[in-house]
Each structure stands twice: as C-alpha cells, then as structure tokens.
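Accompanying notes for the structure given below.
For this view, one protein chain was removed and the others were kept in their places.
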Amino acid sequence: MNPPSAPARKQRKPLRAYLQPAFVYALLLLGVVLVVLPLMWAGAASFTPNHKVFEFAYPFSWRALFPVDFTLEAYENLFARGFGRAVGNTFFLAIATVILGGGANALAGFAFGRFEFRGKNFLFLAVIMLTFMVPVDLTAIPRYILVNTFGWINTWQGLLIPGLANSLVIFLFRQFFAEIPQELIDAARVDGASWLRVLISIILPISKPVLVAASLLMFISQWNAFFWPLLVAPRKELRVVQVEISLAIGQYGTIWNELLAGSMIAAIVPILLVIPFQRYYVQAITGTGLD
Amino acid sequence: MRRQQLLPYLFLAPALGLLIVFNLVPTIATLVESTFIMSLRSGHRVFAGFANYERIFNDPIFWKSFQVTVVFSLLVNPIQIALALALALLINQKLPGIGIFRSIYLLPIAVSLNVTAIVWGLMLDQNSGMVNGILTQLGFARQPFLHSVDQALWSIILIASWIGVPLWSLFILAGLQNISPTVLEAAKIDGANAWQSFSKITLPLLRRVLAFVLVADTVANFLMFAPILLLTQGGPRLSTNLIMYETYRRGFIYGDLGASSAMLTVMLLIVFLIIGLELYLLRGAE
Partner (left out) sequence: MQKKAALLLVLLLLLAAAPGLAQDVTTLTWLTLDWPVDAIIEEFEARNPDIKIEAEQIGFNDLFAQIQVRLGAGSAVPDVIAVDVPLVSGYAFRNWLLPLDPVFTGDEVEDWLPAAVNAGSYEGTLYAAPISTSTQLLFYNKACFDRAGLMPPGADDRLTWEEIAEIAQAMTFDDDGDGTPDVWGFIWEQMVRIYQLQALPESLGGAAIGDDGLEVDGVINSEEWIEAYTYYYNMFNVWNAAPQGEEFWPADIFETGNICMFVGGPWNIPRFANNADLQIEWGVSRHPYFADGEPATPTGSWHIGVNANTENVEAATRFVHFISTGEGAELWWRKGSGDFPAQQSVLALFATEQEFDELPMSYMRTAADEATVNPRPRAVTVGFLEYEQILQNTFQDIRNGADVEESLNLAVQRISSEMAKYR
C-alpha cells in the first residue's frame, strides 16, 4: 500500500521527528508565557490584599503568580457594592442581544446571501460596509441626542436596541448562507414550503457553526460594552459589568485588587463560552468563503 | 411574484432599519456637523463650509497625530499579520496536546480591550511592573516603556497585538484547515522542501483570507483608541497621540464638535482609500 519511496523517508524520520516538534513546542510555550503571565498575575493579585498587589512583581519572583496572603476581600467588597446586579444586568442584555439581534441579523444576512433584488449592492456598501467602518463610540453624541428624544435615557431599551444590529454579524451570515447548495432549498420550495419555513427547518439546522460564532460575537461585544452603557444608563440599577469595574478607579486612588477582581469576572465569562465552542468559530470562518 | 419581490426587503427591514437609525444617521450627522461651527456660548450652529477643515489642517497637533498614526499603522499591521500567520501555522501542527495550546491562545480574544490595557499598563510600569521585574532578574536594565518617547508607541503595539495576533490567527487557521492535505503531500513527493511548499502552495491558497485579515486589521487598528485613553493620553510628548484619540479628545473632552467631526471625516476617507488600495494591490497580485 505504501508508495515505493516510503522506506527511504522512514530512515530520515527519527531526527526530524524529534527536532521539529521540539522546536514547535518551544515556540508555542514562549507564546503561552506571553498570554498567560498577565492573566495569572491579575488573577493572583485579585486574591491579594490591596497593598500587597505589586509585592512580588518587582523585583520579580514566582510568588507574583500566586495570591499573597490569600483573601476574598476584593470580591466581597465588589459584590457588596452591587457587582452581582451588574453581572445579572449584563447577562440579560447579552442574551437579549443574541436572541433579538441574532434573529434580525440572520434575516438580513439571508436576504443578502440568497436573494437578488434592486439596490442590493448599494445597500450592502452604504449601510453594512459604512457602519462597519465607523467606530460607534465616536458617533455617540448624535446617537445620544436621538435616543434622548425617544426618552430612552436610563432604560433597558436605550441599552439594548441601538446595539442589536451588527454589520459584522450580518456579513458573517451572508457569507455562510451564500455557500449553501441551491438544490437543498429548491427541494423544499418545490414541496411548497414558505421562505420562512425554509429558513427555520432547512437552513437553521445546518447553520450551527455560524450561529454559534455570531452568538459569541454578539454576546462578547455586549458583555464588554462600556462607553455607550455609561452614557445612556448611568443609573445604579442599570449598571453593566465594565461600568461597575471602572468605579474602582477613583479620584484619590485606585483599589487595584477590586479593579482586577472585576476584570477577572468580566474575562472569565467570555472565556468559558469561547473555549468549548472554538471549533465552531473556525468552522464558521471556513464557511464564510474567506479562505 | 410581487410578494417574492417584497420578501428580501422584509427580511432586511429589522436589521437594516436599526443600522440606519442608530448607526448610519449618527454617522451622517457627524459628517454634516463637520461643516458647522457652533457658537460655544449660545449653542447656535452656523454653516461654515470648510472652516473646520481649514482649522485642523493648519493645526500642528493634527499633523503630528497624523504622523504618529501613519507610523503606528505601518508597524502594527505587518507585525500583527506576520505573527498571526506564524501562530496559525504553529497551532495547525498535528501534535499531541495541540488542542490545549489552541485553547490557551484563545484567551486574549475573550478579554476586553479595556481590561487588557489596564493589566498591561500595570505589567509595564517602570518602577514596579512585572516586565521590569523579570528584565532586572535576567540582568537587563529597567525600561521606561509607556513613559518614554521611544518606547511608548511600541508598548501600545504590544498591547494591541496581545489581542490582535490570536484573533487574526484564528481566521488564518480556518484558511489553513481548508487547504487539502493531498496538495501538500503531493508537493512533498515532488521533492519540495518545507519553505517551498509554504511559499508556493500554502501562501497563495491563503490569499483570500489574508486579504480579509489585512483589511480588517488595518481598520481595527486605525480605529483603536481605548488603550491610549486609559494609559498614555497621547503622551509622552504626543508620541502616542493617534488621530482617533485626538478626535475623541476634541469631541468628548473639549466639546469641539466641529474639529472632531472634521477629523473623523478625514479619517474615514483615509480608511476608504487604504482599503481600496489594499484590495487593488491584492487583486493585482492574482
């Protein structure tokens, strides 16, 4: 079964078989240090009393990567101040964004990916591309004026609705839907199924990778939102995680361990979501036809 | 038939309606604002044509920021893409335990830019930061990092890349996984060495994904300003004063909407030009 040249190659293999992976592992480990060091220090510091946060960072000792005088004080203070509510608020917003925004963005992506209609290219360029290129934070003033006229300051609507539509997510959906074989859809259409039915019963079931990737994208962007929530809903009851964290930086000092504890909680949620779903991420990008 | 014609618009309506109301209208309002001057005292706005543009083009601070932005872009984008490509090639190796490495490299993507900037800002502190702690332990001199005209921009590049490299490597990894192994195997049989098969086969097949990454990375880095806001406020001596940050500062801190909108408009034009140029160059290479 083996090609004739196989035995000859086998003889060279031992040396390379050991050297090459060793080299790859060495490089990978170097990168891992860069990735993990700041996270480990920040994590350890969040369990350390505030005045000892920097104790082993300079001069450096391995102890900097583990809590010094382990304490839950930072987390306790954070939650006593209402961090739990902020986490709840942010979860609610992120999930609502995934459900409502995901539906709207998927429909738009479907239209761009599967239909020919007048003004398609214009709409794609003028709306999707342009809004993708303008950072939302920098157009916050006119958006604030608009939302203010709706009477949405300090409301859930103000926090949620302006962030539902997402041009990157629409783009992701468009690419994915455009790749689906036409025969699959034709078969259902011949049976007299409506487009909505086709979307729900034929397309959605095979769209798991793009759905997961788009959901993660929307969830994380809402989870990490800071500037807009701060502007539109500064009331305590509506605070989100990133806003609550920023309160650790005060006028006369910063409570480092609380800042880092808040950051750890803010980071751990997306991390727990991203890691188990990573293969969908890659599949979704593969499915976008970018490769 | 008419229903059929209406359907795509119906599907588009919710998302596009939201995008138009909450993104496009504010963007257009900003562009329009750039042609107005507001009397700060009365709040009355007067049409001023290109007066705001004249003002920023005669402003040495604008040109200094422009220069910083060009240098930053020319450094950060090639660095991030080269490292992202290298990382993607590494985590695409079929080796035991590679899945664990892949998961670890995903971590930065989940961390927000604000948190990244704060943590790295502390790591790079010149007196008590861990990076200097490690450097001195290894016998090197302490470095000023964010406090030095020569190192601050590099420090910002490091911080941006901590998220950027893993993020873009994910895209490139997807591209790599789509290359059929038989093509590479065939090249090997034909006697191609690793470098030849990479440059002659892998790289050309990655062209589309690399084009996307180049464009998206350029835009993302052009628009980034959170680390500057949190860490350097444009200093030392304007060495990290990216235009996006100057735009933010003029608009949101100083309340000079005319100048801020004019800068944003110029920025958008530049981003358009760069994307056009990149796409043109990549097409030419085909």
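Order of writing sets the chain letters: A and B. Residues in each chain are counted from 1.
Simple rule for what comes next: contacts are C-beta pairs under 8 Å (C-beta built on N, C-alpha and C of every residue); 3 or more make two chains touch, one makes a residue touch a chain.
In this text, all values refer to a predicted model and were calculated from it rather than measured experimentally.
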Of A:37, A:68, A:100 or A:202, the residue in touch with the unshown chain: A:100
Which residue of A:123, A:140, A:165 or A:271 touches the chain not shown here: A:140
Touch with the omitted chain, as defined above, among B:8, B:108 or B:121: B:121
Interface residues of chain A (partner: the chain not displayed): 50-51, 54, 59, 96, 99-100, 103, 140-141, 144-145, 148, 153-157, 160, 200, 230-231, 234-236, 243, 246-247, 249-254
Those residues of chain B which, in the complete complex, touch the missing chain: 40-43, 59-61, 121-122, 125-129, 136, 142, 144, 147-149, 233-238, 249, 252-257, 259
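One rule holds for everything that comes next: only the chains that are shown with their structure count from here on.
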Computed distance of Cα centres, chain B from chain A, in Å: 16
Chain A - residues contacting chain B, complex: 3, 5, 21, 24-25, 27-28, 31-32, 34-39, 41-42, 54, 56-61, 64, 103-105, 107-108, 110-112, 115, 117, 120, 123, 126-128, 130-143, 146, 161-165, 167, 170, 195, 220, 223-224, 226, 242, 245, 256, 259-260, 263, 266-267, 270-271, 273-275, 278, 281-283, 285-286, 289-291
Chain A partner contacts - residues on chain B that touch it in the complex: 5, 7-9, 11-12, 14-27, 29-30, 33, 86-87, 90-91, 93, 95, 101-116, 118-120, 122-123, 125, 127-130, 132-134, 136-137, 162, 166, 170-171, 173-175, 177-179, 189, 205-206, 208-209, 212, 219, 223, 244, 247-248, 251-252, 257, 260, 264, 268, 271-272
